[in-house]
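Every protein chain but one is kept in place in this view of the complex.
Then we have chain A:
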Amino acid sequence: MDAAGPRHYPDKPAKVYLFGTCLIDMFCPEAGMDALRLLEREGIEVLFPADQTCCGQPAHSSGFPEQARAVALAQLQLFPEAWPVIVPSGSCAGTMRHHYPEMFADDPRLRAQANALAERVFELSEFLVHVAKVSLADQGVPARVALHTSCAARREMGTHEHGRALLAQLGAVEVVMHEHESECCGFGGTFSLKHPAISSAMAGDKVDALKETGAETFLSADCGCMLSLNHTLQKRRDGFQGQHLATFLWQRTSGEGGRQ
């Protein structure tokens, strides 16, 4: 979706900020810790500004721009140094990269600040591939996995390609495609609450497609999709569960494969 064409990536930095996202903070903090571990292993110092909360996306997409802007403004001030801001969620990264500049369009000073921030916001897997240029050594047993990429991550950040590129480095991991791979999983933030029947139908189809691949697990770089699908599977009393991509990558390459 980048009208400006392919993104230019900086050299590997010494320090980065980590923006953990509100969902990871409350519901899957281990994914945030695994993101941290992956970054630190590359010799990068990671700063986690303690005043971070949420990117503002839920209010933005629900039609409450004023509230979204207030929350976004609170984040805008948290990354004063020119270091990259790493976000282990494609849709939150997409909000900061593509929607912050629009949110502050009416204020030249904030707009400039938002533009500058947008330039250095990276989704985690994008950063690992293109900036940190990681080379991963797989230590796990042979595994078959499916990958679900959130729609915002796919369309705003190109995360599906970055996720695949990282998984391709894992020698014993086979990545299988699922039916209608690019289709939405039905999460959509408040959509899942407002239109449960439609959202459930979409989530149901997605878990069916993921399971049909015969994969042992599915991976996602977005906590929202992953939680929605995992809770759908739990309701079905199905033991098939997804993992955050960061967690899977860390477990496969750190010798901590048994950790859950």
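The rule is simple: a contact is a pair of C-beta atoms (placed from the backbone, for glycine too) under 8 Å apart; a residue touches a chain by one contact, two chains touch by 3 or more; residues count from 1.
Here is the rule we use: contacts and distances are computed from a predicted model.
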From "Iron-sulfur cluster-binding protein", "Sulfide dehydrogenase [flavocytochrome c] flavoprotein chain", "ABC-type sugar transport system, ATPase component" or "ABC transporter permease", the hidden chain's UniProt protein name: "Iron-sulfur cluster-binding protein"
Omitted-chain contact residue, chosen from A:Ala116, A:Ala137 or A:Ile198: A:Ile198
Candidates A:Pro84, A:Gly186 or A:Gly242 - the one touching the absent chain: A:Gly186
Residues in chain A touching the chain absent from view: 20, 22, 24-30, 32-33, 36, 48, 50-54, 56, 58-67, 70-71, 73-74, 151-152, 155-156, 182-184, 186-189, 191-205, 227-228, 231-232, 234-235
